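Before anything else, here's the structure in question.
The complex appears here minus one protein chain, its other protein chains still in place.
Each chain gets a letter, A and B, in the order it is written, and its residues are counted from 1.
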Amino acid sequence: MARTRRIDTGELLEAEAIRLAQQGDAAAFERLYRLHNRRVYSLCLRMVGNTAEAEDLTQEAFLQLFRKIATFRGESAFSTWLHRLAVNVVLMKLRKKSGNESSLEELTEPDEESGGPRRDFGGPDLRLSGSIDRVNLQRAVEQLPPGYKSVFVLHDVQGYEHNEIAEIMACSIGNSKSQLHKARMRLRELLHEALRAQAREDRKAASAETGGKD
Amino acid sequence: MATITCREFLSYLEPWMEGERPQDAQAHVRTCPNCSSVIKDLEMIHVEARSWSASERDAPERVWTALRAQLEQEGLIRETIPASVDRAQTAAPRAGWFAGLFPRLPRPVLAGAYLAALVAVAFALSGPVNKRVNEARWLKGTQTSTSPLSAQLNFAEQNSNSYVTRSNPVVAASLHQNLAIVDNYIALCEKSVSEEPQNEVARDYLYEAYQQKADLLTQMTERGENVQ
Partner (left out) sequence: MSSSHFVPAQWLPKSNWKTAGLLVPSLLLCSVVSAAPRRQEQHFKVAAHPVITIHNPNGLITVKAWTKSEVMVISTPASDRIEVDAEQMGNRVDVSTRELSDSVAPDDMRADFQINVPEDAELQIHNDAGNVSVANVLGDMNVETVAAGVDLEDAAGYLSVKTVGGSFTCIRCAGRIEASSISGNFRLLNLRSYHVWAQTSSGNILFNGEFLPNGTYSLKNYSGVIEVRFSPGDSFDLSATSLKGKVNNEAKLTPSPHQRHFMPRWGNALFGTFNEGRAKIEMTSFDGTINILKRD
């Protein structure tokens, strides 16, 4: 019977898998991959928005990890180290796409004036409740600049704390908090814009209907 | 308590979302529908995004397959041979050093050997084409590169046959029949290449026919291993 050879790693603990992987053990590599591929793939998918690229980036992230695994000394959590690699792989890809070698700081949209929320704060109240669904928010996230997107995905989607994000993104905790806040505010603006656009479309459709009936 | 303005509340917004909620900010939120609305929006964005992690899924299996192949190619990993397979190998000694070695060599090692031979083929085929065509040199180059590969494949074929006879007769018959088809194509392609040594299409087909045979032999061996 044709059967893919199954690697029985049993309950191989991560620490043991890392140790064995550092010696080149294939089963240990697979164990580490199985433990972490979901989060890495999800991160890549959220960042680039398509499965083909996300798969390539996931593969590249793990490849870099396994090339460097011998140098891992446990100074940080393994997952943090892996996610740092993954984020760097993604951001490198996005930088190449944008055609310039921007720094991480530059990969965020420069806000007006002090960098705080925009002028429409406190403006007409177009409530978002009921408009924030998965599709709308996903579209809005896709429009975020890479730096904002990274922090938002790591914190709000994947649940990393700011100290972990700071390590992953090689920035300060304060910077992580600031980027997250700006990301959320930007998302709010994008969702409002989408809501306004939809309202305009609805009004147009309604007036076309009544105009036709006259 | 002096109330703060919406503008002043802006500076409280970021720490507010991190859980820091001073009294004056709370008082403002209670009385200001706009600022209250902003906070609700941000909280909803956070909650909706958090729910996405529940639908996260593993990367497709092909990612691991490709990754593993890359790792093996770079020599970063080695196969762990389970103890049960090791015991079975010791309990049933096989005839000849190659037959004993063959089951221990998993697909990646075989693939590596074939790859090495194919690289030699590619090297021979990618040489500069001079204006004056020297067909004999092309033919000799191709034969020199492909004959070790051909010999290795034939040797592997002899060993895989004995395994397959123990598997499902329909499957065994199909494997043997298709092996004969591939052998026939190899012969046709080799003939074509010998008649027209610079025919790139024929050489591509020959290259692919070898790959097909290698793949087929690996499948035959895998089935034999599992049948025992």
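In this section, a residue touches a chain if its C-beta (ideal position, glycine included) is under 8 Å from a C-beta of that chain, and two chains touch if they have at least 3 such contacts.
The model shown is predicted, which means the values in this text are computed figures rather than measured ones.
Undergrad: Counting contacts across the full complex, list the positions on subunit B that touch the omitted chain.
TA: The missing chain touches subunit B at positions 54-55, 57-58, 60-62, 167-171, 173-175, 177-178, 181-182, 185, 188-189, 192, 196, 199-202, 205, 209, 212, 216, 219, 223.
Note that only the chains that are shown with their structure count from here on.
Undergrad: Between subunit A and subunit B, what distance separates the C-alpha centroids? Give it in angstrom.
TA: Roughly 26 Å, centre to centre.
Undergrad: With touch defined as at the start, can you tell me which subunit B residues reach subunit A in the complex?
TA: 6, 10-11, 13-14, 17-18, 33-35, 37-38, 40-42, 44-46, 48-53, 56-60, 62-64, 66-68, 70-71, 74, 76-80, 82, 106, 167-168, 219, 222-223, 226-227
Undergrad: Applying the document's contact rule, which stretches of subunit A touch subunit B when the two form their complex?
TA: So the residues of subunit A in touch with subunit B come to 1-3, 5, 7-8, 24-30, 33, 37-42, 46, 51, 54-55, 58-59, 62-63, 66-67, 116-117, 121-123, 125, 127-129, 132-134, 137, 141, 152, 156-159, 177-178, 181, 184-185, 187-188, 191.
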